[in-house]
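The structure that follows is given in the form of structure tokens.
Note that one protein chain is taken out, while the other chains of the complex remain in position.
The chains carry the letters A and B, assigned in the order they are written, with residues numbered from 1 in each.
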Amino acid sequence: MVKIFIDEKPVEAAEGLTIFKAAQNSGVAIPHFCYHPAFVPEGSCRLCLVEIEGSPKLELSCSTVVREGMKISTQSPTVREARRGVLEFLLAEHPLDCPICDKAGECKLQDFYQDYGLTESVFREFKEKREKKVRIGDKLILDRERCVLCTRCVRFLAEITKTSELGLFERGIRSEIGLYENEPVRNGYSGNLVDLCPVGAITDAEFRFRTRPWFLAKGESICPLCSRGCNIFIDYHPGFSRVPGSAKVYRIRPRTNEAVNGHWICDHGRYGFVEWQQKNRSEKLVWNSGNGTTQMSWSKVMIAIAERIKALRERKQSGRISIVLTTWLTNEELFLIKKIFKDGLGVKHLFFADPPPGTADGLLLRADRTPNRRGAQEMGFEPKPPDFAELSKDTEILFIFGPHLAGSAGDRAWKSALEKIPVKILVTSHLNELASAADFVLPAAFIAEKSGTLTNEDGRIQRIEAIARACADVRPEAQILLDLAREIHLDDAYFKALSGPGSIFRALGKDIRFFEAKP
Amino acid sequence: MSREFAPALKKRIEDIASRYPTPQAALLPVLHLVQRDTGFLSAEEERAVASLLGLAPIKVREVVTFYTMFTRKPLGRFHLQVCSNLSCSLAGGESLLKHLQAKLGIKPGETTPDGKFTLTEVECLGACEQAPCLMINFDYYGKLDPDGIDRILNELK
Partner (left out) sequence: MTMDARILTKGFELEHLRRIGTYIDQGGYRAVKKALTEWKPEQVLEEVKKASLRGRGGAGFPAGVKWSFVPQKTDKPKYLCVNADEGEPGTFKDRYILSHNPHLLIEGIVIASYAVGIHLAYVYIRGEYELIARRLEEAIAEAAAKSLLGKKILGTAFGLDVFVHRGAGAYICGEETGLLESLEGKRGNPRLKPPFPASVGLFQSPTVINNVETLANIPLIVLNGAAWFLAQGLPKDGGTRIFSVSGAVNRPGIYELPLGTSLRSIIFEHAGGLKPGRTLKAVIPGGMSSPVLLPDEIDLKMDCDSVAAAGSMLGSAGIIVIDDGTPILDVLAKVAKFYAHESCGQCTPCRLGTSWIHKIVKRMAAGKGRAEDVDTLIRLSANIKGRTLCPLGDAAAMPVLAIARKFKGELERAMKGNA
């Protein structure tokens, strides 16, 4: 450790650390464009210059390593003048696009101008005219007038995806980012360029003109589309409290976690998440009785289901209940299923229907396209696909969790199997063919509307937080299961104590060693 | 689409590449060689060079567009590069340029319709003691006045 002074405050910094990192660790923010923790310092934006006692010139904080006794000023008049200078230079050629630029509200140039600039424009010349709407990827638009040439995008594509679709052409003021012969950015990680770009030069075509960042709230969650469990932020409009279900997810962004996903998420997750969140949602409670569908209330439906279960229990035939699960369920939900159906009712036929595996891409995306297989395994489940013969032979009541059964079996075996089963209860967040085949369709929440934990492939237990309530009828599976347990009076004392995901997880930890650790 | 280089040219490229521990270092000399051969560097030449040196084509274009002497468009047979820097202008370089513009009927950056002359303004050629200077392809000419340059141009076939 070395002792340095930042703005006259003594700071202990690890040896080999740059001034920038040492400052960051001690809560001192230094403005920057080209610096990014994932890359080697570039030193080209010149915004991070600081004053070091004894040095005749200002030095870059991003690349200068701390030395014992170094006295650094990040606020001296010279430093402030230098920052104003850099910002003034950038703004001289920057288009006055804020009113139409998607980045407004989360733009570094705006933020730094606000904090360190506030200069009057004295630029009286003609600004460089450049292309403003270059399609550089399926969902990426480049505006060359806004580009500050931080080269983060070029470096990302060179060092992380190693695909180098973007290059730096020409020289001097005519320098520009571009593709090679219109070969687009298409490498499964293109969306990260939007997050990386500090200004509105690279923007998301899906997000273009749709909303403003200051209307959006931010939640922390985990991407459920593969077993890596990338940490994400969900940016959503919170909706209006009197209109349930009015919350809307606009996009997700990576949440830095060096141990899981670094600074990135893949496009499969980034765009897939919003698709899953928004499309084909199951929103209505449905009971397909013989003469058409009837809309019911939750209490009525729970009673109806509980009656059928109780009937089987009386005949000592609760083994005739079968379950098709999915590893999309959280640890808490799987635990409740274990407690209610496996331990409580003695259900024997437990299967899993999941999205089929894909190909791992060697970076973040895993072949296993489910978020909680490890959790299911640690809980004693054996995630095996349904044996339809077994399923239809002995089943009186079938619970299906998730929509994936309709996609899992290559053949249409599930259809004929279901026809043989008297009572089918579908608990799902998404509608597909299964819904018309089921007797009860219970609308379940999707990841963004649930709280709980997921276990990624490394055995890391990670938390998801509900960001909003979905519309009126939708409920998290955990809640549905607790209501069911109460309705069938399965160990009232035990289940009464379980009020929410927190208490469920604690109970899980007591039951199974693996889950003892706090997420 | 990428060009196939003639065996002799390929051999020269490989010889040059062998002078360096990494093939990329041969890029500038190789581009000079190829441009000498084809006259300009289109995407086809870029891809061919990239493939021979084990580089991504985009890296080749990054270099081609950085350096003034590489051209992506064909030039006239005689590239008249007039120095527009300080010492030459102190010796009348600007009137030399104007004379050429008038004589050839083209502006800097343009080529005569018959494809014979391209006129370009360049920076200091390092021959200031012979100002005003120009470079025709790779030949230096200095101490030029309108008559002098006229005589030189007349002899160019």
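The criterion applied here is as follows: a contact is a pair of C-beta atoms (placed from the backbone, for glycine too) under 8 Å apart; a residue touches a chain by one contact, two chains touch by 3 or more.
Model, not experiment: these values are computed from the prediction.
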Absent-chain contact - pick from A:Lys3, A:Arg67, A:Lys133 or A:Arg174: A:Arg174
Per the touch definition above, residue among B:Leu86, B:Ala102 or B:Leu156 touching the missing chain: B:Leu86
Where the unshown chain meets chain A, residue by residue: 41, 43-47, 49, 57-58, 60, 63, 81-82, 85-86, 88-90, 92-93, 122-126, 128, 148-149, 168, 170-175
Hidden partner chain, residues of chain B it touches: 19, 21-29, 31-32, 53, 59, 62-63, 66-70, 84-87, 89-91, 122-131, 135, 138-140
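As a convention for this text, only the chains that are shown with their structure count from here on.
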Between chain B and chain A, distance of the C-alpha-averaged centres to the nearest whole Å: 52
Interfacial residue positions of chain A with respect to chain B in the complex: 164-171, 180-181
Contact footprint of chain A on chain B as seen in their complex: 43, 56-59, 61-62, 65-66
